Structure formats: C-alpha cells, structure tokens
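Have a look at the structure that comes next, please.
With one protein chain removed, the remaining protein chains of the complex are shown where they sit.
A and B are the chain letters, set down in written order, and residue numbers restart from 1 in every chain.
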Amino acid sequence: MTNNARDAILQRLQNSQPSFDNSDKSVSVEAPEWPIKERIEQFKSILESVRAEVLLAHPDHWTDTLKSLAKKKQLNNLLFAKKGPLGKTIEDAWDVNEQPSLVNNERPISEWKESLFFHIDAAVTSSRAAIAETGSLVLWPTEHEPRSWSLVPPVHFVVLDADKLYNTFAEVVEHEQWQQGMPTNALLISGPSKSADIEQTLAYGVHGPTDLIVIVLT
Amino acid sequence: MTEEKRYPEKPEKVYYFGTCLIDLLYPEAGLAGMQLIQREGIEVVFPQDQTCCGQPAWNSGYRVEAIRVAQHQLDCFNEDYPIVVPSGSCAGMMRHHYPEMFKGSTDELRANTLAGRVFELTEFLEHVLKITLEDLGSPVKVALHTSCAARREMGVATEHEALLKQLSNVELLQQSRKEECCGFGGTFAVKHPAISAEMVSEKANAITATGADTLISGDCGCLMNIAGHLEYQEKQIDSRHIASFIWERTHATER
Partner (left out) sequence: MQQSAEFHTRVEHALANGQIKTSFRSAMDGLMAKRKAAFPDPEALETLRFRGAQIRANSLSKLHELLEQLENNCHKNGIQVHWAERIEDANNIVLTIMQNHQADLLIKGKSMVSEEMELNRFLEQHGIECIESDLGEYILQLAGEPPSHIVAPAIHKSRQQIAQLFNEKFPDIPYSDDVDRLTRNAREILRKKFYAARVGLSGVNFAVAETGTLCLVENEGNGRMCTTVPPVHIAVTGIEKVVEKLEHIPPLLKLLCRSATGQAITTYFNMITSPRKQGEKDGPEEIHLVLLDNGRSRIYEDDELITTLRCIRCGACMNHCPVYARIGGHAYGSTIPGPIGSILEPQKAGLDKLGDLPSASTLCGACAEVCPVHIPIPKLLNRLRFERTRNDHAGATLGQSSGRTVMEAGIWKGWSWVHSQPRLYRLAMYIITRLRKLLPQRIGPWTQVRKAPHIAQKTLHELALKEGFNDK
C-alpha cells in the first residue's frame, strides 16, 4: 500500500508541475559581522535575556568557575564525560571528596536511565560552536557526551571556546559545510527550557534544564 | 521589495471615478474631491456612464458578474488620463485586481493600462498636484480611520495624515489600534454580522475615547459602518469623508 501511495503522490505532483516563478536569483540577506568582543557581548546579553547565565573565564582556570557555580547551586553530583574533550581537565581539578561529586557513566543511557532521569542534578558538556546573533550554543552530541545530557538533568553547564563564536547560524552552516555530512543529531540550544503556554507567562524548566550556564573561555 | 510608486507630472485633465457608494450615499464627498482637483487648475472629467468598479461581486466570488461590470468601466475610462478615485478600496480594486481579473482575456492590455492610471485621491493631491492647503476653519479635533485597502493595498495612510497635518487648526488624535479593520468588509458585514458588530463597536469606542469632534475616513464603506454605529449609539461625533472635510475647511466662499 505504501509503495502505491508513494508512486501515486509523486505522480500527481509530477503531472501538475506548477508554472509559477521559481527563480532562485539570490537575494543577499544582510548579516551582521561583529568583532569578537562585540560578538561575545551580544551572545551574553541575548542568552541572559532568556535567563541563562554566561560567565567568561580564562582557559586555564575555568574549572574554578564551574566549581564555584556548582557549589553555589548546591548540586550533589555532576555528570561529566571522562573521555570527552573536557574530561581530563575536570578530573584533574576535582578533589576526591569534593562536592558535587563527579559522575561518569559510559554505558548506554537505557542501562542507567532511572538514575539519569531522577538522580542526576547537573551535567557539563562541551560545545562545538556558538552563535552571537541569537545567543545559541551549537552541540553535536557524541558517544561521550550523549544527547540526553543537555536535556534531562535540571542543570546544564556548557563550556564554549570563544574562538568558536560565529555571528549567525547561516555563517556556521556555511563555514563548517554542514551539508557535507550531518551528525545523528545537531542542536542549537539558546537558553533554559521554557514555555509561555499558560497565559503567555514565561515559565522556565518545563521539560529540559531549568538552568543553563555557559562558561566562555576567552 | 515593495513596489515603488511612480507618479506622473501634473496633467491637464483627469478622469474622476466617483464610486457607487459615494454616488448614492456621499455625493458631496465625491464632488468635494472633484472641486479640490479643479481648484488646482485641472479639468476633471466625470464620465456619466460610470457605475461601480465591480468589487462587491468580485469579493463575493461572483467573478463573471464582476467582470462584466468592470469591463464596462474599461469602456468609460478609455483615454490616457489619470483616473482619480476618492476611495482606497475602489482604487485598490482597479489598480491591483483589474490586471488579475482580465488576465488572459482580450481586455488584458486595456485593464493593465487602466490599472496603471489609477490613483487614490489623497495620493493624487499630495504627490501629483503637490497641493498646499490653507485652513480657514475653526479649531477642531479629529480622528482618522484609514481603510485597510487605503493602508495596505494602496499604501496611502501617510498621505491621508499628511493632508490633514497641512490644516493648521486641525488636531489629529490617535485612537488605539488604529491599523485595525473596522469590520465592514463589504458583504462580510452581512454574512457575519455578529463578528462585524463586535469589530465596529470596538472601533467606534476607540474613536470616541480620543475625544475627537469629527471622524474622518477616505473610504465611505468604513464611514458608513463606523458612523452608522456611532449614530446608533447616539454619540455626538461628526463624520466626514476626507475630501469633504478638506474642501469645507479650505474653500473660501463656504466660510
């Protein structure tokens, strides 16, 4: 049945080739190009306007920032990827009994879903790039830093290298040539989870993280 | 990306399309528009055979019937003069919908040429005649309702306001949600009277809330709708077509 449906639909579309103007003459949509300092400011101010926290840190000392925030938020545990790009730095910076305790779990999520869903307070992940115009983080989750890490725990820390801060989404796609090969899942994250479904009143932390904290390495 | 408007040099002669609503309900407004143009030294031709632009039937889905009436206007306005229309709605019909109405028919060329010659009254006064107005009237507060067609189809909302601003004794008050439709919509008011009633009453309230003495509009459909409701509510507020209003305040012998 499905194949018949496919052929019938495609046939109908092909038979009624529309004769409207479909010229693809390119219109240049003007895109902002900010110097890096302004890019960071723009990124920060947009993200902060949707109640995300953005902190600038030195590449050598960012774990201090992470630690102090984690303590301030009174987190019991922090999920991190030992084999991920941040793994070693985090591990080295943490004392054995330091709070929050570090959690590393390399098994498929299905095997420890309950703990991820109901017991993990926070996760920290890297990010591939970011976008100043919209205050967006670009994540391509990996086997070390899976998709649900940036989604399920109530608090999400993201570490961003300021060099990876682009002006616009279009610029990222073009510069990184995304069409050459897309990952399983590519994400733009632009704040903590939110909803305005009740009386147009913003509420944060609907299904995803309530807190999004970005540490920008400059 | 919006269509750039081009205006001709000041002509010697213009056609005047009075519209059917003005013909029957607001002829003094139609006449005022003609007199305003004539005062600028231009001959105004009013073809006696004109009737209606065809919009009522066109917007009701009765295209054959609309085309027949529109075709008749093509015959009436054959010469190469600009056609001035004291209504954004009817002007919009002739300027923007005639080309699509006659697309592929033997009248296509005629319709396209005619469409290119159509101007709404206030844009004609403002951009072609570059009219200057001397206000002879006493101080008055007014609210302006610009019809949706005048605003969005013809893009002449600023022209309406610019003319009123030339009148030194006229204070233009701004009602809330002034861009919103008054709920007339031709046969809409008849087919969906309850929604239309809701819309017109809110519009009328917004206008009375400004404290204006007079309601002005460049379209008689809206005027008939809003003023009809104001009258029903027994609100003490005058209503005028913009042409009548301007003519009354700038015409020496009337004062």
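As a working rule, a residue touches a chain if its C-beta (ideal position, glycine included) is under 8 Å from a C-beta of that chain, and two chains touch if they have at least 3 such contacts.
Just so it is clear, the model here is predicted, and its values are computed rather than measured.
Enquirer: Which parts of chain A face the unshown chain closely enough to count as touching?
Expert: 1-3, 5-6, 8-10, 12-14, 16-24, 27-30, 46, 50, 106-110, 113-114, 117, 133-136, 141-143, 146-148, 151-152, 168-170, 173-174, 178-179, 182-201, 203-209
Enquirer: Suppose we count only contacts with the excluded chain; which residues of chain B make the list?
Expert: 1-2, 16, 18, 20, 22-28, 30-31, 34-35, 43-52, 54, 56-66, 68-69, 71-72, 100, 148-149, 152-153, 179-181, 183-201, 224-225, 228-229, 231-232
Rule of thumb we're sticking to: only the chains that are shown with their structure count from here on.
Enquirer: In whole angstrom, what separates the CA-based centres of chain A and chain B?
Expert: Here chain A and chain B have centroids separated by 54 Å.
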